[in-house]
Structure formats: structure tokens, C-alpha cells
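With one protein chain removed, the remaining protein chains of the complex are shown where they sit.
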Amino acid sequence: MLIRSRTALFVSIITLWLGSTALAQEALSGELSVYLNAYYDPANAPETAELMRQIAAEYEALHPDVTIKLVDSLPATQDLETFLAARMAAGQSPDIMWQQFSTRNLRGSSWWVPLNPYFDRPNPYIAEGTPGHEKWSDSLPGFVLAQTRAADGNWYQASLDWVETGLFYNKTMLDEAGIDPESWTSWGDFVGDMQSLRETTGVDPLGMFMKQQGWSNWWWADDIFLTVAWADQAESFYMGKYNDAERPWRQLAAEEIAKAILDEKLVATDARMDDYLRMSKEFVSLFPIDYAGIPSADELDPLFFGEQVATVWTGTWKSKLYANSVPFEYGVTYLPPITAADTPHAQGTAYRVGGPSSAGQYGIAQSAAENGKLDLAVDFLMFLSAPQNFGRLAASYAGFIPMVAGAETGEVMGGFQEIAELPERLFTDPDGRLTLEAGDAWSQAMQAYFLGEADEEATKTRLQEIWLSGANDLCQQQGYEWCPN
Amino acid sequence: MTTRARDEYTHPGVRRKRLAPAYVPYLFLLPALALLVWFRYTPAFSAVYHSFTDWNGSPGANFVGLEQYRALLQDDIFLQSLRNIFIYTLARTVLSTVMALLGAELIYNLRSFRAGAFWRMVFTVPLVIPATVIFLVWQRIYAGRLGLLNEVLEAVGLSGWVQPWIGQTDTALLALIMIGFPLVTGVAFLVLLAALQNLPSSIGEAALLDGCSGLRRVFAIDLPSIRGPLALVVILGVNAGLQEFAPMLIVTGGGGPINATQSPGLYLYQQAITYGKYGYATAIGTVLMLLTLAFSWFILRSRYRGAHDVAV
Partner (left out) sequence: MSLSRPVSDKVAVRRSRRSRVWRQDAPLNLALLALALLTYIPFGFVVINSFKDARQFFTQFWLPAFPLHVENYVKAWPIISKSILNSAVYSLPTVILVMLLSSLAGYAFARYRFWGREFLFLAMLILIMLPGILLVIPMFVQVVDLGWVNTPQAIVLPWAAVQIPFSVYLMRTFFETLPTEYFEAARLDGANDLQLFLRVAVPLALPALSTVGILTLLFTWNDIIWPLIVIFERDLQPISIGVLSFSGSFSTDYGTSFAGYVLASLPLIILFSFAARRFMAGLQGGLG
């Protein structure tokens, strides 16, 4: 009796010791439902979907007791949001699920499993010698990890790919107007050229739009102008806990923005914001007349294709469509460097507006953990993120740039290399700065300013209110130790 | 004349004597009520209950009393959304009822039975187009550049009228009201046409004998005779109008510009689904329901005034 229990104890100790490594791997079994957005969308990207089926089959071959159930992609609209809200409320989400990373602060661990402990583990599917083999997170670049970290310090998603953005322009039209994007050395050059383009051709220079709720490509411009206004203050906003020796210049975390606001270092009524407002308004004056009524980026395509706008600022996900269907010669350029002559605090550069708002941002639903599928979900996510697998998928879809070390970038980067060399923007999109609501309120305040319903002073006052209430909301949600009571 | 026609033909359900046992009507009602209790009342009570909590969509919520309602009354966007939706509902209900009635009367007055059947089908078929497609097409009709409306205005020499219909605060709501014009097709049209065609033909003949025809007959006889269905159409219009959120969400990019087309239904949706504030959203929903009820009450009362004779 005694001996037997001792043996049992011994066995269980051994099992525990091995548990996190070899034995756990062999024990994987069950069905895992996986939603991969564009990487599994049989109706719209059949070849990529077929490849994904093959990758899933390879995984099943390694783990014979596992079934991977791929869930067809839905349009990323209100339908998907409602679908997810209901599924999450009832604990019925796909086990591995895509969601726009900007919701990470709001949904956090009420929907998603924090991935931090797993990011520290070795990824057995990454070959020895490739970053990530010993520590999974090493396979992702530091700036991606920093930008996708939630306000509570956790990672809820593995963001495996990236959207780069650029200004696609109608080459013929610019040539005819005598405009060369290469010649832009300052904001002033750019605005001058764009205004003369409208005068000579009658065409709207910038294919941009602005929504009062949610993303519009105007957000990208807002990021840049806000960055320009505060770039020289970045040092004083940075908090030690987010610093990274390899990246002295980096994007602000939500916590840093909130603290800077509450410490009264970042103030919207500051004189710096005058230039922010002025440049924003100059930029918006180059948009089509109904910029505030265009409901989606897709609706810019008829304008660009139909030669009603000379340029459109969009991302790599459009590369394929444009290459196949634009009926004229086009090129990809970017906003000019913004110099001290344009505005006193400028650093003489433009900022790269790219991000992980792409198809490869996957989290593990809390319900997967409740149903005992956490180990399996983590293991499959590790498998999927290994360069030999995710690299193939990204190359096949060719809409996003894979971020995992060892994966080939492929043709999708054509025309974007120079843009990718630019520094990051200090501020991310309005919805990621503090809270989603503060982001939408920001859009509405700026819309009121552009449409002439609020003057400069009133707008600055309103923006400051939004910052304060957003910072306080974030404090209330996250309970940072420095927060005022 | 009109009074007699109404009493005799619209509400002739006068019964002198009840022969059935008392439980019979309840048996008729039981299946419908059971289904409604199961899939409407239960979730509805759950929703109203949550308006007194801080529920965020995950399990567990704290009771906060009237806090959500207090916050709602101080929310400028919500108050603006109420203003918008009153205008929208009033205009949209009047417009769609008048247009549906116009279509139904035109068909009702046809002599040819076949032509009547043909036109009914013609105006029923467009109902198969899903709302999402209607929104996509209309949003392109209103587009500033390449938009059909502006192109037509240019073509007929009215280029002064060209404007960003859904991109400015003064026309955006109007643009939403006019979506789907001429609005003949739809529930209202089907209900009103069925009601008119259900009128005993003796009414029309009697009217003709009295020398009452054309528009006079429409107002003197048709409208009073179909008062019940008309009330239904108006209630449905008010009801759909007050709850409307899809065109605001899809066509004007989330209620813009600057909340010029924000509606309580959309605001509810945004709070619940986008911001995860279900407690607040359910409070909006409850207020919206009470408002709809209040509006419908006036219409219902007029319906009951005409229908009291049923309950002999």
C-alpha cells in the first residue's frame, strides 16, 4: 500500500516535471475551431484557403487526435462585431479568433486569454537558430510587440503581419500637371503642388474620407499631425517600463498618453495644437467635397479608378486589386517630410503609418480555456506562426507583410520599402490612444472643426475635455498605481 | 353617409350572442402567447433588468439603480439623437404612408382586374432587394462626385444645386429620409392595397350613385373605411422609424457628420456592440421602447375609437 502510493507519487512528480514539455505535446487532442480572417476565406481567396487547409492537415498529421476546424471569414463589418459580441457573451466564440487589435484595451481578459506566459516559452515549431525557437516572442519585432500590447500590460493577440500604407497616385495625371512626388521636400511643397493640381485639372487631389465613428484613413493623417506637434516632447512622455534600448524613438503606449495628459504635459489647449489644427485643415481642404459622407475606404476606389481623385492613401491590402484593375499607370509615394519651416517643433521627417490592423492578429478566446483547449490552441497558434507556415500563407495572399522572423516579405512590399524605413508615429490612431469612445469623440470634434461648426478655440477646449475624460476612463479601467483617486 | 358606411362595413363584427365556452379564445391565443413568452418576453425582461446594472456583456453585473438613466439624460449625443429621430420618423412615416396610399389607390381604381394583379406584383417584387443593397445604391446616388443625383443636376443645368448630400450636416438627415423614394413598395403598400381590395364592392357602387368619385371618394369613403389598416401602417412606420439605425450606420458612416444623423437605435448599437456598455445600451433601449409606446398610444386610441363597436 505504502509502496504503491509512493510509486504513484513518484510517477506524478515525473509527470508534472515533464508536463509542460514532451508529455503535454503528445496529449493534445480534440477539435479546435479557428477563424483566420483573409487567410481562410474560400470564396474570395481560394488558393490561400486551400493552402491553409493543407497547413491544417500537416498539423493534424503531427497530432492525429486533433481536428482543426477552419471557420470561413466574414466581412469585417458591423455583422462581425455583433457576431463576436454575442458569441463571446455566450462562450461560443471560435477558439482562435481574429479581432481588430484596437479593441484590446476594451475587451482585454474578459474575452481573451493573456498570451504573456506563452510568449516566453519556446516555440517548438520554429527551427533551431531562428528567433522564436527558444522564446516565442523573439520571432516578432519589438515595435510590433510594443504596438499591440494592451493598456493592462498584457498581450491578447499574436499579431503576425502588418499593413504598410502609401499614397497611390495617378501617374499620368500628376505628370500632366507637372508634379513630381520625388521633389517634395516639405509640407509646403506638397500642399502647394496639390492645390495647383486641383486648379489645373479640376480633380480633387487627395482620396481621403472621414467618419465620425470608427476607422477612416483621415485617422492616419491625424496621427502624423499630432506626432509632428509633440515629437520634441516624446522623451518627457515616455515611462521607463515601456522603454526599449534598441528603440529610443517609439510609439506611446496608452498608459503613457493618459499619464502625460493627467500630468498636464500633454495639453490640447497648448499653442502647439494651433499648428496641428492648421495642418489638419489644410490637408482636409484637399479631400473630395463629400469627404464626411464617404462611408468606407472601398468607396474611394470608384473615385480613383474613375479619375475623380489624383491620389488615394491606402494600405498594402489594396495592392493586388490595384495591380490587376487600375486602368492607368500609377505609382506609390508618401507624405513629404515635415520641416521646422512648416511648424516649429517638426523633426524634418514623415512618419510611417503602418500597423498590425491586418488579417493575422489572433487571440485565444476565454471559452477555449474554459473548455480545456488552451494548450491545444496555444500549440496550434505556435505552429501557425512559425515562418515556414505563416510565411507561405502571407506570400500566397500577398496583402500584408509577414512579421515573423524568417518569413519572406515577398512582392507585397513593392514600392513600400522607403516608407517602411521611416520612423514610427508617436501617436497611434485615435481609438488606440486612450479608449474607443475617446477616439470617436476626437473624430467628431475634428469633424465639427473642419465643417466650420466649431472654431479653433472651441475645438481645442473640446479636445482637451476628450483627453481628460479618456485618460480618467482609462485610469478607472486599469487602476494604474500613479492614477489620481 | 360616411358614418353609416364605416359602421356597417368596417366594423361589422357585432355579435348578438356568444355560444362558445369561455375558454375557447384562450385556446386560440395559447400557441402564439407561449412562443412570445419564450422568445420575446423573457429576453426583453432580461434586457430591461440589465438597464439597472453596469453589465458589460460578460457574465456578472452590479446593480446601479437609476444611474444609467441619469447619465442618459445628461448625454448630449443621446438628446441630439432623439431630436434627429423625431424629425426622421415624422417625415418618413408621412412620406411613406402617402406614397403607399397613392400606389394602392391607383391600383384600386383600375377597372381592369388583370392590370391590378400585374401592378401589385410589380410593386411587390422590389421588396426582395435586401436593405444592404438599397443602402449601397442610394449611398452612391448621393455621392458628391460620380453620384447619380449630382450628375443629373449637372445635366439639367442645375449645377448650383450640386452638393455633398450626405457629407454635410444640413442635408444628411434629409438624404436618409428620402432613401428608397418613391417608397411605394413595402409593407404599407401591401397592407393598404389588401384593405382597399377587401372593401365590399357595394361601397364603391353606392358612392358612385351618390355622385361621389375621385379624390372626394378617397377622403370621404376609402380612408375612413380602412382606418384600422391605416392605423397599423402608421404604427409600423412610427415604430420602424423610431428604431431605425441601419441607414445611419451604413450610409452616413455611424450617424455622421457630427451626429447629424445619430439615432437612438444606432447609439444603442454602438454602446452595446462597439463599446461593450450593455447596461447603458439597455437603458437606451428601454427609453426607446417607452417612447415608441407613447407615440403609438395616440394612434392606437384613434383606432380604438373607431373599433369600440367590436366589443359589444
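Per-chain numbering from 1; labels A and B assigned in written order.
We adopt the following convention: a residue touches a chain if its C-beta (ideal position, glycine included) is under 8 Å from a C-beta of that chain, and two chains touch if they have at least 3 such contacts.
Not measured: the values here are computed from a predicted model.
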| item | value |
| --- | --- |
| Selected residue (touches chain absent from view) among A:P141, A:G188 or A:P302 | A:P302 |
| Residue among B:L101, B:A207 or B:L236 that touches the chain left out of view | B:L236 |
| Touching residue (missing chain; options A:E58, A:D79 or A:E418) | A:D79 |
| Residue in contact with the excluded chain [from A:A89, A:I224 or A:L436] | A:A89 |
| Residue among A:A146, A:M239, A:V267 or A:L321 that touches the chain left out of view | A:L321 |
| Touching residues on chain A - with respect to the absent chain | 33, 37-38, 41, 43-45, 71-76, 79-80, 82-83, 85-87, 89-92, 298, 301-302, 304-306, 317-318, 320-321, 324-327, 359, 399 |
| In chain B, positions touching the absent partner | 9-15, 18-20, 22, 24-26, 28-29, 31-33, 35-36, 38-44, 46-47, 57, 102-103, 106-107, 109-113, 115-117, 119-134, 137-138, 140-141, 146, 148, 151, 181-182, 184-185, 187, 190-191, 194-195, 197-201, 228-229, 232, 235-236, 239, 242-243, 245, 265, 268-269, 272-273, 278, 281-282, 285, 288-289, 292-293, 296, 300, 307, 310-312 |
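Simple rule for what comes next: only the chains that are shown with their structure count from here on.
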| item | value |
| --- | --- |
| Centroid distance [mean C-alpha coordinates] between chain B and chain A, Å | 40 |
| Complex contacts: residues of chain B adjacent to chain A | 56-58, 139-140, 142-147, 163-169, 172, 249-259, 269-270, 272-276 |
| Complex interface listing, chain A residues touching chain B | 78, 81-82, 85, 88-89, 106-107, 110-111, 204, 211-214, 216, 288-296, 299, 302-303, 306, 308-309, 436-437, 440, 444, 447-448, 451, 453 |
